[in-house]
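One protein chain omitted, others in place.
Which chain is which? They are A and B, in the order written, and residues in each are numbered from 1.
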Amino acid sequence: MLMRNLTRAALATTGIVVIMAGAASAQDKVKVTFLFDNAPSTVAMAEALAAAFEAKNPNIDIETESRPGGADGDNLIKTRLATGEMSDVFLYNAGSLFQAINPVQNLVDVTDEPFQANVIDSFKATVTGTDGRVYGAPIGTAMGGGMLYNIPIYKELGLSVPKSWAEFMANNEKIKAAGKTAVIQTFGETWTSQLFVLGDFYNVQAVVPTFAADYTAGKAKYASTPAAMKGFERQEEVFKAGYLNEDFAAATFPDGVTKIATGEGAHYPMLSFAVSNIKELAPEHINDVGFFAIPGDDAASNGLTTWMPAGLYIPKTSKHPDEAKAFVAFVASIEGCDVQTQSAGATGPYLVKDCTLPADVPPVVSDLLPYFQEGGHSAPALEYLSPIKGPALEQITVEVGSGIRSAADGAALYDEDVKKQAQQLGLPGW
Amino acid sequence: MRHAQRYILGGVAIAASIVVFLVPFAFIVLTAVKDRRQAATRSFDWPTSWHFWDNLMEVLRTQDYMLVTAFINSIILTVVSVTLLVVLGAMVGFVLQRRPSRWTAIVNFLVLAGLIIPPAVVPTIWVLQSIGMFKTMHGMILIEVAYGLSFTILLFRAFVATIPRELDEAAIIDGAGPLRLFFQVVLPLLKPVVVTVIVVQSVAIFNDFTNPLYYLPGKQNVTVQLTLFNFQGQFNTSLHLLFMNILLITIPPLIVYLFFNRQIVAGMTAGAVKG
Partner (left out) sequence: MAVAVAEGSVPIANPRRKSRTAGLYPSWFYLPAAIIFAVLFMLPTFASLFFSLTRWTLQKADFIGLENFAQFFREPFLFQGLVNTLIYGVVTSGLKVVLGMLLALLLTSDIFGRGYLRAVVFFPVLVSTVGVGITFTAMMHPTQGLINETLASIGIKGPGWLTDPRFALYSVALVDVWKGVGLATVIYIAGIVSIPLEYYEAAKIDGATPWQRFWTVTLPLVHPATATVIILSFIGGLRSFDMIWAMTKGGPGFTSDVIASVIYKQYQAGFYGLSTAGNVVLFIMVALIIVPLSMLLNRQETDR
């Protein structure tokens, strides 16, 4: 879902030619095939991991293969699983997309593998099948869905990071009064429009702790749950207050990244992942952008909505499950984390205990970390707690965020969209 | 028309045509040779520096020479589909015109149905999957043939009517069977309409976007129109490469147009006006 779009975005902004460098295979080695998406950062990470693992395990040969992202990738994964042609290890989203590939039937149960002792429980929950068993291990780092902000503007106007929605809007008013764009939106790429709603989930569950379960069961609706409506209402509010950049309807994700980095706007609701795009598009401004969670009504219960990294899975059809498990264990180890940081940069916290980041991370990442640490406040996004995400959300949030449709209408429309998805998935209670 | 009027009207029309029709093409060419920064401004101005060769090579290299693969795929798709269309369409058009039977009405009805009914997308995917042809070039070729048959048959039927029957009879006297009659006598006489079908259908299939999007997903199967679409996301910050891509895939139709201008126009109007 959103992860997928991000993958595409990463691909989009870097535009690096991906050339596969398959390792040479020797006769006496066990060959383990490894499939991952073709985002340049994933490719770099995956190949570095394969090389490091081979260096430690001379008898195993990891053969890497990249696949397209997005809907093409989904189809490819499903087809290969169905026809028994899946690689020994493959990378795929956790959460609702993971549920859609029928893990109980297709994947090897890794619940009792020793490496799981180091995997953080919140990740395990997103790769657990309907039978309660764990089927994957994390690769990459977690992200937050919140607000990127321009630090020089905050300094210039003497603003402080808001903890409540009222403080946020007060900041916006001052920014607008100073003749600057308070909030950047980039509806030229519709997926970027969803953060006000999806990134508000921490606040939703803080008020209605049972929302995810009730929503999955068809008992809770956005339109009839005031806390869940807030995301839509706030998106509408920001538009009506006239805080948006002039070209919000046509601007694209790279435009947004450039604007927030260069101070053409003060806030950009986005996933923390964008830090790698800032590095790409405006490296000289990497230290000008910070990050905070989308604030809720109450400053006391401020917290972050988080996105989980992808998982590594082993199909039941694998001919070398033991070697595949050894590789997965390596990726989900402290050593594996370090290889990932070296090859793809530090973009957020790892979901493996005791993995560390270098000291000199960009401000976006250092702002992100406290939410994840002991005593911090974070909750996974709804797409990791429920298999249902309506496919039309991005169009609906574009309409609400550009004044075409009211927040109440938008929420009701989204409920209808969600209903279709739930019915299509054959969930009980719909 | 008086002399002055002829020139004034012509002058006005040419000026208007430059603004309306040539500026967009000039925009494509100019953007395609600019550097990244200048292209990103979307402005219509002279390139400050020329990067034709750099941009060309870069767009070709993108995603492991995807555009090269796409050109090969598109050419295979176009050539094979058009060949099948010509042979199969001519066979139907020939018998349809020559021999009225209980089939004639049915075939005519189906030809019309093929022109009007929008293809049912997902059921077609379902059929392709069950015969193992989804995401394959064979499947895509047969789809293009199925969708192009109606128009092709119409053109052939109209043209076969102009070939005298006496030729058929002469062939029988020579002892020809139906296959020899068709391939050695009739098909060569159909040459003008064959050229028309080739040109019209190859432009249509080469430019087809929707059908490969549905029936031929996957990177190794990409066609030129889909590269444009794939690159649209990736080249958001690289308009110069996106427009170089547009320029490259416009060249084949341009060549076809320069050589077969008359046949295209004749073909597009023949089926239509005389109907």
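One rule holds for everything that comes next: a residue touches a chain if its C-beta (ideal position, glycine included) is under 8 Å from a C-beta of that chain, and two chains touch if they have at least 3 such contacts.
Bear in mind that the values here come from a model prediction, so they are computed numbers and not experimental data.
Peer 1: Pick from A:T111, A:T130 or A:Q424: which residue touches the chain that isn't shown?
Peer 2: A:Q424
Peer 1: Pick out which of A:V104, A:A170 or A:I404 touches the chain that's been left out of the picture.
Peer 2: Within the whole complex, the residue contacting the unshown chain is A:I404.
Peer 1: With respect to the chain omitted from the figure, which of B:V33, B:M66 or B:L154 is a touching residue?
Peer 2: That would be B:L154, which touches the missing chain.
Peer 1: Specify the residue from the set A:D247, A:E264, A:D298 or A:D338 that touches the hidden chain.
Peer 2: A:D247
Peer 1: Go through subunit B and note every residue touching the omitted chain.
Peer 2: With respect to the unshown chain, the touching residues of subunit B are 1, 6-7, 9-11, 13-14, 17, 20-24, 27-28, 31, 41-44, 88-89, 91-92, 94-101, 103-104, 107-108, 110, 112, 114-129, 131, 142-143, 145-151, 153-154, 157-158, 161, 165, 168-169, 171-172, 178, 181-182, 200, 203-204, 207, 209-210, 213-214, 224-225, 228-229, 232, 239, 242-243, 246, 249-250, 253-254, 256-257, 261, 264-265, 267-269, 271-275.
Peer 1: Which parts of subunit A face the unshown chain closely enough to count as touching?
Peer 2: 71, 187, 190, 246-247, 249-250, 391-392, 395-396, 398-399, 402, 404-405, 413, 416, 420-421, 423-424, 426
Everything below uses one rule, namely that only the chains that are shown with their structure count from here on.
Peer 1: Show which residues of subunit A lie in contact with subunit B when the two form their complex.
Peer 2: Residues of subunit A touching subunit B: 8, 11-13, 15, 17-20, 68, 71-72, 75-76, 189, 252-254, 281.
Peer 1: Please output the residues of subunit B touching subunit A within their complex, sorted ascending.
Peer 2: Per the stated touch rule, the residues are 61-64, 217-219, 233-238.
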